[in-house]
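Take a look at the structure below.
In this view, the complex is presented without one of its protein chains, the others remaining in place.
The chains carry the letters A, B and C, assigned in the order they are written, with residues numbered from 1 in each.
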Amino acid sequence: MSGPALWSVVGVVIQVLLVVLGAPLLVALMRQVRARLEGRAGAGLGQPWRDLRKQLRKEPIAPDGSTVVFTAAPVVALSSALLIVAAIPLITTTSPLDDVADLYAVVSLLLVGSVAMALAGIDTGSAFGGMGSSRTITVAALAEPTLLVAGFALSVRVGSSNLGSLVEHAQRAPSVVLSPATLLAAAALWIVVVAEAGRLPVDNPATHLELTMIHEATTLEYAGRDLALVELGSAIRLTILLGLWGNLFLPWGVATTVTPGALALGVLVMVVKVAVLGAALGASEVFMAKWRLFRVPELLAGSFLFGVLAVSSSFFLA
Amino acid sequence: MRGILRKIQKVGRVAEPALPVDLSGRQGDEMFGGSIQVRHVDAGSCNGCEVEITSAFGPVYDLERYGVRLVASPRHADVLLVTGPVTRNMVDPLRKAYEAMPAPKRVVALGDCARNCGVFAGGYGVHGAVGDVVPVDVEIPGCPPEPEAIISALRGLSGR
Amino acid sequence: MSPGARGHHLRVAWVEWSMSLLGLALLVVAFAAALSVASVGLPSGVRARTSGALTCLIGLAGVAAGASALLGDSLSVAAPGLLPLSSAVLSVDPLAGFFMFVVGGVAIAAGVYSVGYAHPDEDAHDGATLPTGVSSRTVHAALPLFAAAMVMVPAAGNVTTFLVLWEVMALLSLLLVLAEHRARPEVGGAGVWYAAMTHAGLVAILLGLVALATAAGTESFAGMREAGPGLPSGVRTVVFLLVFAGFGSKAGLVPLHVWLPRAHPEAPSYVSALMSAAMVNLGLYGVLRVGFDLLGGGPRWWWVLVLAVGALSALYGVLQASVATDLKRLLAYSTTENLGLIFVGVGAAGMFAADGDSTLAGLLMAAALLHTANHAAFKTVLFLGAGSVLRSTGLRDLDKMGGLARRMPVTTALFGVGALAASGLPPGNGFVSEWLLLQGLIHSLSGEVEPDVVVAIAMPLAVGAVALTAGLGVVTFVKAFGIGFLARPRSPEAMAASEAPGTLRAGMVLAAVGCAVLAVAPLLLVRSLDRVLLTMSPIGQESPVHGAVMLELSGISGSMSPVLIAVSLAGGAALLALVVGRLGRRQPRRTALVWGCGGTRLSPRMEYTATSYAEPLTRVFDDVLRPEHDVDITHHVESRYLVESVRFRQRVPDRVEARLYPPLVAGVNWWASVARRLQNGSTHRYLAYGLIGLLLVLIVLGVTS
Partner (left out) sequence: MSTALYTQLLYLVCGGLLLTSVLTLWRRELSALIRLLTAQGVLLAALAALLGTQDGGLELFAVAFGVLLLKAGVLPVVLRRVLVDSGAARETQPLVNVPSSLLAAALLTLLAYAVSRPLVDLDPTPTTHAVPVGIAMVLLGFFVLVTRRRALSQVIGFLLLDNGIAATAFLVTAGVPVIVELAVSMDLLLVVLVLQVLTARLRAAFGDTDIDELRELRD
């Protein structure tokens, strides 16, 4: 195996390990920020890992009458998330799986995860599961146009919808980052990130009221190691969304060449970016309340508008 | 928004320093390893205990800092936190909640009513103490118990 | 001409035919069709097998013919005097071959499936509610004939042959739709709608093609191909619009889609599969043949129109499908959706062809054709699966289904494959073609030169429409699969379901295998589309997609590898499952009652139903769908303050139909009443008409001469 190829593989391995180990820490960081703003002490950065360790030791339970779908869903969701992590440019743009890192392919893979959890929600046979499933998948469906149109706006200038080349192009021409098209696309995609990650004001990840849940309601029946997989999966999902957003709109520091130095820098920059974005997201949640479910389409229509504006302004403002 | 910011600045940190607690006499739950999820069941309480639970999880005592979290579903829970004497209508739900939890699991009877029906003993609607319905592992005396008591009991379980 | 000469011609034709595999295959089709007519005499059980076998044979022949045509073999023969007024001309080129291939493939699966559909198989004790009517002689004879007609339609080489085959196809499909009219009264209504729509379409096609033929001075497609591009633009436009309307109604495009959601639920399921996966594609074939081949492309606004209609159909179809609760109605609307997506591709291809951008035109056309094949494959699986459920439980209403996964595991798995493909998610095959389509649209603006206004405005909207369609498609099929097959049964019928018998499973497996092949190795088909594109003169010359395991777009940067996605997904899942399983040896999985907040009496009636599942969407798109609710509350006998029961019913009628068609029907009725006034049965009046007519003729002659 030749040098560069070997290093690109190493890069991907680092990337996957970094995300898997770091995702729970990101969740912890967001909780911690929030706790501090509320005047609490907070459970500390290690807590999610402690939770996962304990859940892995506990007994999994399948509801009566459920099928293999229920037990397979967390595995499918997690593996699709891991595939995305291995493909997309987080610390390096030179993944051997680069051909999976097409914008639409990644969006669809994210959707595969949501669909798996949605089916699991139905499969539990409880009213909450069905409710959460219906809401999750509806939000995901309405977010789809924004994702693709905003991606369209980004890819118009590059002439490719491959995430790696999007990032590389943005690195080559930094002035592009400050163009109205990019900024509008950034706004649109941020809204989608919030919706897809199930954060406020779309969904409240910390709620205990089943009737207000969107994503949580599909996971109510999971226990033990299944639950661990589900929580790890959603943490990784959040990391993917934030990391991707960060790299598309603040492309600096991502390794385009696979030298050890570049990789190290990539890791460092990635950690900083995701930490800052996560802290911002967590802090912003102190200031908002959850919206009614039927105001969420308003939010998504707005993000779609931003997407269209981004595309059209990439004609006349660039 | 600006108002909230100003408030945050003014209030600052209200959580009191962690209470010294001896984890020597704890119920030996290595396996929870500093993380317990709690499902709370009100089996017929007068809500005095609920008030104390709320303040225990509130910013001042901040029970969450010891890795204790309230959860919505017993499937996610390690500890069943039961308050009040078990009324007739709550016998079945309480049992169901216990069965719904994944092993290993612990039951905490919080407050005198939960331990021995307290002042409600012999009431026509009262079925009995929590112990009569599900196996109790930890009892927190008091009517209602102070947040410190609740915290030290739960820390005993979480081991943090 | 003299009998001798005719015999000579036929002999020549015979020689020409039997030379190539292509000709041979077509002969097989013809003979199988003839046999099926002959097989009417057989006893019922045998008849079912023969009919299925013949359909299957015709399908195989169609696939063979199509494949050989796709590989470059071509055929053109004339059998003079076979039809009145003109000679039957058959000519097969790659474009025709592609559609013969697709239709044939569907016919194979449907043929196998049809054998066991109406009969309890000997081994299994299946207490299925056997559909009546589908075992009648007519149906058994009509099925192979229908398949044969569909295979032959693309092979037609002149207007007369085409129209005759088209009409035969239409009539036979009508016959098959009506198969169960004795069992269920609503079948009749569906038949009437279908007959009306399909013949209105036929009239439009007839007018269009005749206009083209007269303008071109010949009725042979070859001649039209010569003359078509040179015709005056007015004629070309009229022809295109007429033909687009006619074929559009067959392809189920909005607003001419109304027959689909009525005919498909009522027809026997394998007939629905044949119609929805094969016949609608012939509408597409017609548009491609006339628009791109005979007329040689056209002005851009034609294709903008096609694009707009396609996008509208996709959105409206998927919206109706996502709120539908009748499984087969849902699938019918999803056909409108997918044909809409295909026409988005065709329209965009036409636009770029008109602008002379052959790379994008080729890519988009390839995407449209690939999606045609994919849609045929997964729609076959889905309709056959729905048929198995219907046969075993008598249920079409998703609100009453559920829990079938445990009772019909094979059907569930296969339906799942179809649903995955239909929702356009990896690693399904629908994903590949939707990816190609989006690549085509997305790259439309990324040039150095500032894009043209129309393109610049049409493309973002098209992308948005396609994306929303894809998203809602996911909702639709998560609902169809999840609510229909998972969780616990919602009705005694679903409780009593049992697995479908062997031939049904075999039919579904065949179609599912088709999906799988298209999913992992789409290039097998895509590469052979190059010749098809060449037959459409305005479309590009070079092959739009190349690569071996990876789809690489030529001319623009874009690559994606479905195999890689499929393999790494499967591998990752397997690895994770292994690791988790190793962890799990300490703690085996336990089954417990569903957690209902301590609720004591949980019943399947508390599960989410299809209606409640689609409720958020119904609210979001309230202004478009305008659902009809009725809530009736029964109060307690003692007091009005105590509610005994609340009953909620929701219908989502087809608004397009409700708005558009009543005036039309009223107009037709008015015309009919006028016509009735003309004839009251009195002989004298008829003679008087004759006299008036004669006088008019004489007067005209007198004036003109």
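In the analysis below, a contact is a pair of C-beta atoms (placed from the backbone, for glycine too) under 8 Å apart; a residue touches a chain by one contact, two chains touch by 3 or more.
None of these values were measured; they are calculated from a predicted model.
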Of the chains on display, those the missing one touches are A, C
Pick from C:Gly317, C:Gly345 or C:Pro460: which residue touches the chain that isn't shown? C:Pro460
Sites on chain A contacted by the missing partner chain, in the whole complex: 175, 178-181, 183-184, 297-298, 301-302, 304-305, 308-309, 312-313, 315-318
Touching the missing chain, which residues of chain C? 453, 456-457, 460-461, 623
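We take it that only the chains that are shown with their structure count from here on.
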Farthest chain relative to chain B (centres taken as mean CA coordinates): C
Just the number, please: Cα centre separation of chain B and chain C in whole Å. 60
Measure off the straight-line distance from the CA centroid of chain A to the CA centroid of chain B, and report it in whole Å. 34
What is the distance in Å between the mean C-alpha positions of chain A and chain C? 37
Per-residue overlap in chain A, given as positions that touch at least 2 other chains: 57-61, 210, 220-221, 224
Where in chain C do residues touch two or more other chains at once? 587, 590, 592-593, 595, 597
Touching residues (chain side chain A, partner chain B) in the complex: 35-44, 47, 50-51, 53-54, 57-61, 207-210, 213, 216, 220-224, 227, 286-287
Spell out the residues on chain B that touch chain C in their complex, using ranges where they run on. 41, 73-75, 92-94, 96-97, 99-100, 102-103
So, in the complex, the side of chain C touching chain B is made of residues 587, 590, 592-593, 595, 597-600
